[in-house]
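What follows is a structure written as structure tokens; I'll ask about it next.
Removed: one protein chain of the complex. Kept in place: all other protein chains.
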Amino acid sequence: MSSENLTAILLMLCPDRKGLVSRISNFLFERGGNIIDLDEHVDRHEQMFFLRVAWDMKDFSISPDDLDGAFFPLAKEFGAQWSIRLNREQRRMAIFVSKLDHCLQEILWRHELGEFDAAIPLIISNHAELRYLADRYRIPFHVYEIDRQNLEEQEKREMDLLAKERIDTVALARYMQILSPKFVADYANKIVNIHHSFLPAFAGANPYKQAFERGVKIIGATSHYVTGVLDDGPIISQDIIRVSHKDSLEDFVRKGRDLERLVLARGLRLHLEDRILVHGRKTVVFE
Amino acid sequence: MSSENLTAILLMLCPDRKGLVSRISNFLFERGGNIIDLDEHVDRHEQMFFLRVAWDMKDFSISPDDLDGAFFPLAKEFGAQWSIRLNREQRRMAIFVSKLDHCLQEILWRHELGEFDAAIPLIISNHAELRYLADRYRIPFHVYEIDRQNLEEQEKREMDLLAKERIDTVALARYMQILSPKFVADYANKIVNIHHSFLPAFAGANPYKQAFERGVKIIGATSHYVTGVLDDGPIISQDIIRVSHKDSLEDFVRKGRDLERLVLARGLRLHLEDRILVHGRKTVVFE
Amino acid sequence: MSSENLTAILLMLCPDRKGLVSRISNFLFERGGNIIDLDEHVDRHEQMFFLRVAWDMKDFSISPDDLDGAFFPLAKEFGAQWSIRLNREQRRMAIFVSKLDHCLQEILWRHELGEFDAAIPLIISNHAELRYLADRYRIPFHVYEIDRQNLEEQEKREMDLLAKERIDTVALARYMQILSPKFVADYANKIVNIHHSFLPAFAGANPYKQAFERGVKIIGATSHYVTGVLDDGPIISQDIIRVSHKDSLEDFVRKGRDLERLVLARGLRLHLEDRILVHGRKTVVFE
Partner (left out) sequence: MSSENLTAILLMLCPDRKGLVSRISNFLFERGGNIIDLDEHVDRHEQMFFLRVAWDMKDFSISPDDLDGAFFPLAKEFGAQWSIRLNREQRRMAIFVSKLDHCLQEILWRHELGEFDAAIPLIISNHAELRYLADRYRIPFHVYEIDRQNLEEQEKREMDLLAKERIDTVALARYMQILSPKFVADYANKIVNIHHSFLPAFAGANPYKQAFERGVKIIGATSHYVTGVLDDGPIISQDIIRVSHKDSLEDFVRKGRDLERLVLARGLRLHLEDRILVHGRKTVVFE
């Protein structure tokens, strides 16, 4: 990638105060940066400021390596949580999957098509069934079978592998195994899960069965960041589809598959493009 | 209404068995009835049969008054729950409302337009605020203020009024008062409520606040029959609208209003056209 | 309204160039303005910059009356089309309607509820039928019957009335009369129409009939600014609803009514809140 196409994205949140947009846009303008896209949001109630700004590095007077250092004083003054990422630093995503193929298939197909700006160096599964699919797309497939005894050591191996491969994003593509608090903490706001219900309705196991038995007329799917509490993390994206009395539980599952893969793909895309800020239990999503 | 336009609607459910459609369509054909619309559903899992059939009474050899008696033997043989209603027997709907006007406004407007095939002989409220709206549409408005002490006696008065006016359908148009078990039992499958959430998510009080705090990306509304358990009755219709971090709690409420009135109106329309069969916690809705 | 709550909204578009956000946010910051909301969009292909920024006038060093003059040099430098509106300058909207009540009813109800930040000084119709509805909401109702002979002079009277009442927004709430080129030109980007189809499908007369005969499975509605070409103006908002073979032409019309009033109300709300910029045949809508 030549510097011609080099862009940077700043994501930040801080307590609201006067002049934030002015100060930051000046910071960029004075150094020769051309703003490509700027989105801001102020939560009046929480008195919080949220910002995503992308700019062209072509004529920028600060070198990519010095960016963080140059922005640090401003961020410190604002009391901000922030990150700057250059588009040349491609994200590295691991996919965790169990036996159901549809979400994995969807991610791999979209990746092949170039929809995700990320490398996928590896797939991890607790079962061997979907190796053929990883093979089709020539992505290394690692099986870590998990039982009550070996959970801790297997997860240790997984985390070593993630570290070695410098993974910064984990996609849970219908991975039927709960991650340990340590894993979740180490990858806070970096693990995107798909839950096959319209959360918070039908959290936990068998959401389609729960929905079927309740007699709902609409089913949903939810992509969210994983936290220590099951199916409770900040929601990124949701979508729904209509069902009726004609639909059996199998129809719920079939229709739900189409939702799950689209909603997970959408959540991943938003994450990979640095469009999400997490504040408490909520997300600000700059689309 | 002349007999030219007289139609009858049979709604029934019974254990499934061979020949049900044949036996019932023969019953109608042999007596000169022309089927206008027939919808059936078989729940394979529950082994239950659900039917709605509407027919023209023009050349029917049985008089309207003898219809129930004529169908009784067949229904008994099938072990069916059933009802037959003639379109000349217009339903009589009471609306219960508190202080929020949007659902009441919607029902009255649609009624004026002829969308509901029902008379609305009265509106009941626990507050006086919306009398002006009832006056606009010239519908009697009865206020029964309710406090901890007088609930039982006030509800008794309401039920006497409903009985006197031969009410067969009750619309709870954001009525902020819980009905007694006796009321609910007397009007089983006849009270349609609107709940301002995508049930079963956010049952109970302040669903928009709950949804706002959870950070959902979609909000919903649900029309359902009222049962003894709060917000737990069989669901008739649901719909949703998208929200984002830009939406304040007030925006949730505003957007939700549009959902509530459409979903309640839809639920009422389906009920008033005899399109709903209740089985356990679920509905079969013939649209 | 005290200066405590005084806010200003700048809407502008100009050729894109470096530093636009910085220059404008500085302009506000240096004068003590606190940005409440800022939305920008760059059309890379057209090389155009679009901006909506709202700020608090409380500590602003420029008086409301001098605002335009103060911003003028900047706007001139940028070659911008722009407007600044203070929230104390309430918009004044006229509604044009014919015989169908649903869109008028919707606007009046929402207005009563406070959803539109605008005065509605008058309603104009080419028929007398809906006077009762204007009366309900105590809004002056003017009938200008139009035939082939009197179109020009009647429209002249309407425009005089609009001028006298300082109308800045015209809502065509299913107004079945084509406005003259002069009228449209005088109120360019100020007339919001609802067309009862998913434009550009089924432009012109009888869109539901066209849709019914084509056998579509979805119908739509479109709110748009009116231009000299029928049903061709910049689209503001669209929505859809599903139909099936079970729906008669009357069902299309009934279902469509719900779409029309929501989509028109949404279009008006966006317009009244200065959220729309028109560029060529398209709109940029800051939601």
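In this document, chain identifiers A, B and C correspond to the written order of the chains, with residue numbering beginning at 1 in each.
Keep this in mind: contacts are C-beta pairs under 8 Å (C-beta built on N, C-alpha and C of every residue); 3 or more make two chains touch, one makes a residue touch a chain.
Every value quoted in this text rests on a predicted model; they were computed, and no experiment measured them.
In the complete complex, the hidden chain is touched by one of B:Leu6, B:Leu38 or B:Ala119, namely B:Leu38. Only one of C:Leu38, C:Ala54 or C:Val216 touches the absent chain when the whole complex is considered: C:Val216. Where chain A meets the chain that is not shown, the touching residues are 101-102, 105, 109, 113, 115, 136, 246, 254, 258, 262, 287. One chain of the complex is left out; on chain B, the residues touching it are 18-23, 25-26, 28-30, 32, 34-40, 42.
Panel shows chain C; residues 41, 43-45, 50, 198-202, 213-218, 220, 234-240, 244-246, 248, 281-285, 287 of it touch the chain omitted from the view.
Here is the rule we go by: only the chains that are shown with their structure count from here on.
Taking each chain's centre as the mean of its C-alpha atoms, the one that lies farthest from the centre of chain A is B. Although chain B and chain C carry the same sequence, what matters here is overlap: shared residue numbers make up over half of all numbers found at their interface. Centre-to-centre spacing of chain B and chain C amounts to 37 Å, using the average Cα coordinate of each chain. Within chain C, contacts with two or more other chains are made by no residue at all.
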